[in-house]
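One protein chain omitted, others in place.
== chain A ==
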Amino acid sequence: MVSLVRAELRKLLGLPTAWVGLVLGTLLAPVVVLLNAPYTRRAIAAGTLTDTSDLGLRDLGIGLIGPMVLGVIVVSSEYTSTGKDAPGARQLTATLTAVPDRLRLLAAKTTALVLVVAAQASVTAVVTLTLTQVLHGEHVPAPALTRVAAAVLYWTLTALLAYAIALITRNGIVPLTLLIINSSVVSVSYLLTKVTDLAAYLPDIVGARMFIRGADFPVAIAPVTAGLVMTAWVVALLAVGAVLFQRRDV
């Protein structure tokens, strides 16, 4: 299993698009904190920004494009054709020749993805929150370690969600488009919460409740419940993806 995970890690980190996801995802949140710094200072000084406990943690959301790209290309890279001169050849054929047990392969892929995304999320969270402390330290309380851990968990679950959808669609474009649009400044899920309160239980909305306290929310959900609901979404989609992956032709 260790060698499988090592192989999957090497395959993932050998993809140029993975590095786009890693660099973008890691740099975006700190850059936005830096860009926002003068505006945030003025808002704190003017008293318009009273609840500062989410500061920094809230900015992490913009970097989610990183885990989304990573989660999708772990799967989509297996399905794109390998070269111009062998149009029918896909990497998946070679992968399955090496590891015929499909569930073991999925377990290794999932582990590799979780390792990479958790590392990326930890680095990003530490850099972003340290930067927030340096810039606005006197006004912002240092966030509790559990909230930082919850943010890392949120990133990891988001990557797994992207990965599960890609397993179902076997194509990178559909999940990427859906998820990236939904990570925009005003997400579609957030719009839906204005239409029905049930939308509060969509994975991206409910997951953010694990570490964000802000009041702008229709239903009160405790952090642990929020984590469980998002995990349930991910587990359900992963189960569907795993069954399909197990049963479908290559």
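Assume a residue touches a chain if its C-beta (ideal position, glycine included) is under 8 Å from a C-beta of that chain, and two chains touch if they have at least 3 such contacts; residues count from 1.
Basically, contacts and distances are computed from a predicted model.
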| field | Chain left out of the displayed complex - its UniProt protein name, from "PadR family transcriptional regulator", "ABC transporter permease", "PqqD family protein, HPr-rel-A system" or "Sarcosine oxidase subunit beta" | value | "ABC transporter permease"
| task | Just name the one of A:Ile181, A:Leu198 or A:Val250 that touches the chain not displayed here. | result | A:Ile181
| field | Residue among A:Thr17, A:Ser53 or A:Thr130 that touches the chain left out of view | value | A:Thr17
| task | Have a look at A:Leu103, A:Ala144, A:Ile173 or A:Leu198 and name the one touching the chain we're not showing. | result | A:Ile173
| remark: Among listed residues A:Ile73, A:Ala159 or A:Val206, the absent chain is touched only by A:Ile73
| task | Just the residue numbers, please: which parts of chain A touch the chain that's not shown? | result | 16-17, 20-21, 24, 28, 32, 35-36, 39, 62, 65, 69, 72-73, 76, 80-81, 84, 87-88, 172-173, 176-177, 180-181, 183-186, 188, 191-192, 194-195
